[in-house]
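Just one protein chain is left out here, and the rest sit where they should.
Note that the chains are named A and B in the order they appear, and that numbering of residues resets to 1 at the start of each chain.
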Amino acid sequence: MSIIKTEGLTYVYGENTPFRKVALDNVDLEINEGEILGVIGHTGSGKSTLIQHFNGLMKPTSGRVLVDGEDFAADKEKLRAVRFKVGLVFQYPEYQLFEETVYKDIAYGPKNMKLDEQEIDRRVRETAELVGLDPEILDKSPFELSGGQKRRAAIAGVMAMEPRVLILDEPASGLDPQGRDRIFEIIKRYHEEKGSTVLIVSHSMEDIARLADRILVMNEGKVFCCAEPPAVFSRSTELEQIGLSVPQVTRVFNALNELGFGLPQDVYTVKYAEKVLRERLEQES
Amino acid sequence: MNNFIQAKNLKFSYINEMEEPPVKTEVLKDVTLDVKKGEFLAVLGHNGSGKSTLAKCFNAINIPESGTVTVNGLDTADEDNLLAIRKSAGMVFQNPDNQIVATIVEEDVAFALENLGVEPAEIRRRVDEALKTVGMYEYRLHAPHKLSGGQKQRVAIAGVIAMKPDCILLDEPTAMLDPRGRKEVMDTIKQLNREQGVTIVLITHYMDEAAQADRVVVIDEGEIMLDGTPKQIFSQVDTMKNLGLDVPQVTELCHRLRKAGCNLPADVITEEECVKALAQLLRKGAQP
Partner (left out) sequence: MLKDITLGQYFPGSSVIHRMDARVKLVLTIVFIVMLFAAHNIWGLMVGVAFTIISFAISRIPASMIGKSLKPIIPLVIFTALLNVLFVRTGDVYWQWNFIKITNEGVSTAVYMVIRIVCLIVGSSLLTYTTSPIDLTDAIERLLSPLKKIKVPVHELAMMMTIALRFIPTLIEETDKIMNAQKARGSELDTGTMGDKVRGMIPIFIPLFVSSFRRAEELATAMECRCYHGGEGRTRMKQMKTAMRDWVGCGYTAVFMAAVVVMNIVIK
């Protein structure tokens, strides 16, 4: 069952100007309910434009976007409802914090949904716990928090709306390795607890490879491929040709295969690489 | 003496005057570090470890609370040395948007030279040269806000190298860039280091960038924890992980296989080394 579906989705910037640019070119796509989909593509590949169509921030030049089987583009009421159904966390979300307290900031989305006080309170506290913000932090000003805490508070603000689809644009950018791991753990936990669909946009194949059930690769406004990670990474040379960097281990395995070792071509995590090599060594000895 | 930057028992705290009484946060505790002339040094550490603060001590933006920092023999605490220090140790920051001053690329590159009162003809010559070095000459008349992140950072680097500094301090210059931009910036840095002998101090939390340096320093809670070649540092996989840092994937792979009893070198940090070591291992495995 697909939660988001696009049909011939096309978006053109600056139509009728010299700066005309096709950002999305006839995109047909189905996103399954409950999956984690990694979205990859270099800057200008159309991935940011694509995700902003999913919650109606952008309107297709032609083609349709269906969320939960419904085309919401024409109906203002539905457009608002879709914002709550599809939650979007932008890159560097900490720059959107504005309330006096962290509590109020996380409550901003739920409040706009016109939920009652009790429900709002439940959601704020639950999400704060989920992202690892202590209850005493909730009464602080968001501007007093550390960089990592700010990021988590901002993500909590969208998670508290409990959207059926959560989209995160580069959720870990600018963070150190520990902060990065933490963010991905939170996303994984949210996915497990709420069972919602999650889309993660990232430049980092390593990060995507760890989490995603399927990977969507965008290139020049078109879908390059959309498949499970092994199938995507087995095309690593093509990925490098379109300017994407594949994980280091994938490159190492490609090099080993060029030397004629005949190893699997779909290796993209350290763990999997270790497993493959150990099995191979055991077999031989 | 070929130490370009010398920090001796450097201590630095931020004081938040907004609070009553003012709150003092100690960021650097007793740091002693030398940076050699022509060296490519990477400084690793997680957010809040004090690595950016350290970089700002190297060009007299931060003045030590106690201890001394000298740059090219000049004490950073002496006001009269300010311009000379900043001229010889230029700095590039994380956010490309917040360090470009002018509305035209070449005007921005000229900014530092204009401040230093260099002759107009000489400015012109050096600006063109700097833009060519970073490969942005064809963009000299563009508006900075229309460039990509990597291009903006290269303009910022050009603005620094136009001063003909002996050293460039880069504070997470690639943190906000995509892989393509990161590569552009890293290539530029390495080229400056190799071809022009510019001393590089690169603050980063990308392990693969640090692996390309001559020397890596790991800083944690305002203290230097590790100091050595990339091989020496990254081979300490468990220590790095405890410090909240990472190691390159290839290092981790070899580390895991070693733990499982495979005969592999401990100091694999590049893909080529990894391929070579694994190939050897697999071949040996094939001959009982």
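Operating definition for what follows: contacts are C-beta pairs under 8 Å (C-beta built on N, C-alpha and C of every residue); 3 or more make two chains touch, one makes a residue touch a chain.
The shown structure was predicted, so the numbers you read here are calculated from the model rather than taken from an experiment.
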Among B:I5, B:V27 or B:V160, which one touches the chain that has been omitted from the display?
B:V160
Looking at the full complex, which residue from B:V118, B:I203, B:M240 or B:A277 touches the chain that isn't shown here?
B:V118
Of the candidates A:V22, A:L66 or A:M113, the residue in contact with the absent chain is A:M113
Absent chain, residues of chain B that touch it:
56, 59, 61, 83, 86-87, 90-91, 93, 95, 97-104, 106-107, 110-120, 123-124, 127, 143-145, 159-160, 163
Touching the missing chain, which residues of chain A?
13-14, 19, 52, 55, 57, 80, 83-84, 87-90, 93, 95-98, 108-109, 112-113, 143, 157-158, 161
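Methods note: only the chains that are shown with their structure count from here on.
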In whole angstrom, how far does the Cα centroid of chain A sit from the Cα centroid of chain B?
30
Residue ranges of chain B in contact with chain A within the complex:
45-48, 94, 148-149, 175-176, 178-181, 205, 207-208, 244-246, 248-250, 252-253, 256-257, 260, 262, 271, 274-275, 278-279, 281-282, 285-286, 288
Contact set on chain A toward chain B in their complex
42-43, 146-148, 173-179, 203-204, 206, 243-245, 247-249, 251-252, 255-256, 259, 261, 270, 273-274, 277-278, 280-281, 284-285
